[in-house]
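A short worksheet on the structure shown next.
For this view, one protein chain was removed and the others were kept in their places.
In order of appearance the chains are A and B, and numbering begins at 1 in each one.
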Amino acid sequence: METFLDYLKVFAVGGGLCAVGQLLINKTGMSSARILVLFMLLGLVTELVGAFSYIKGFASSGVTVPITGFGSNLAKGAMQGAKEGGVLGAVGGGLKAAAPGISAVILFGFLFALIFRSKSKKI
Amino acid sequence: MLDKSDYREYVAKNAPRSPMLRSLVAAFVVGGLICCIGEGIKDAVSAIFPSMTEEDAGAWTTIILIFIGSFLTAIGVYDKIGRFAGGGSMIPITGFANSVVSPALEYNREGVFFGICAKMFVIAGPIIVFGVVAGILAGTVGLFV
Partner (left out) sequence: MKLGRQSFVSDRPVYLCSSYTIVGPKEGDGNFGELFDTVLKDDLWGERSYEKAESKMHREAIRGGICLAGRRLDEIDLMLAGDLLNELSASGLAMRYFKVPFAGLYNACSTFSEGILLGTALIDGGAANTVTCSTSSHFASAERQYRYPLELGNQRTPTSQWTVTGAGCSVLSSIRPTAEEDAVNRADFSEKMKSMRENCLECAKNEDSERKNGKGDEDAFPSTGMRWAERIKRKILKKLRPDSVADPVCDPNYKRSRVVRISGGTFGKVTDFGINDESNMGGAMAPAAADTLLAHLADTGRSVGDYDAIFTGDLGRFGSEAFEYIMKREGVTFPGNHLDCGALFYKPEQETFQGGSGAGCVNTVFNSYIVKRLESGEWKRVLVLATGALLNKDTPLQKETIPGVSHAFVAESEPL
């Protein structure tokens, strides 16, 4: 029962974030890159003011799977780097924390682009 | 001829719009489902490797989700999900993977060098640039806090 409730929270918060994004698309006609940047910055700022960990405690993957999680990772890494490694840590910490995701995306993108081709669409 | 601002007003008023309720519900459901899949992966990873910290489990979840997103893009399924769900499949990390892999696939006919590698971040470039710059700003804030 408890797990079900957890998943329900994840579903509601994650879905809610996506619905807000869809609302922005419908109202302003923003392109996908703009929406993604906006949500990433949202995650980054909430992490910076310290609110992200509370939301994460409540919704878990509901906020870390959306791109907001990527932004929060960047901010968390940068803050931690600043604490441990001074200026160099502050500059490099963000990217270091986000490195697994970016590396994975580049690797899979490269490999799949070698194997697959984009297909023409009928719808 | 008709006044130009009159015409612009006419177009703004009469141009067809997206069906609001249907697209919001689709985005909500698909977005929520993707997040639940992410949570499921995280739980599974934590169950298989109990010694793993939560952060590492989160990183593995991200990587697995990116793999799923990339693979669905490569076999031509993700854009069909996107047509239906819009923001629901765009905002999760799988959507980020989609926005990197889709130009790489599109431009592979121009070769590995100037096709795949050069065009990979045509769409997702702003996310990386904004992310890195904002991350450095956050680090600078961290230096003084």
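FYI, a contact is a pair of C-beta atoms (placed from the backbone, for glycine too) under 8 Å apart; a residue touches a chain by one contact, two chains touch by 3 or more.
For clarity, every value in this text was computed on a predicted model and none was experimentally measured.
Residue in contact with the omitted chain (choice from B:Leu24, B:Ile37, B:Ala59 or B:Val101): B:Val101.
The chain not shown here is touched by just one of B:Met1, B:Leu21 or B:Ala47, and that residue is B:Met1. Panel shows subunit A; residues 25, 29, 31-32, 118-123 of it touch the chain omitted from the view.
Across the interface with the omitted chain, subunit B contributes residues 1-2, 4-5, 7-8, 10-11, 14-18, 23, 73-74, 76, 78-83, 85-86, 89-90, 95, 98-99, 101-103, 105-107, 109, 122-123.
Operating definition for what follows: only the chains that are shown with their structure count from here on.
Taken together, the subunit B residues at the contact with subunit A in this complex read 17-18, 20, 23-24, 26-36, 38-40, 42, 58-59, 61-63, 65-67, 70-71, 73-76, 79-80, 83, 85-88, 90-93, 95-97, 99-102, 104-109, 112, 115-117, 120, 123-128, 130-132, 134-136, 138-143, 145.
Partner subunit B is touched in their complex by these residues of subunit A: 6-7, 10-26, 32-37, 39-41, 44, 47-48, 60-62, 64-67, 69-71, 74-75, 77-83, 86-87, 89-91, 93-95, 98, 100-102, 104-106, 108-110, 112-119, 121, 123.
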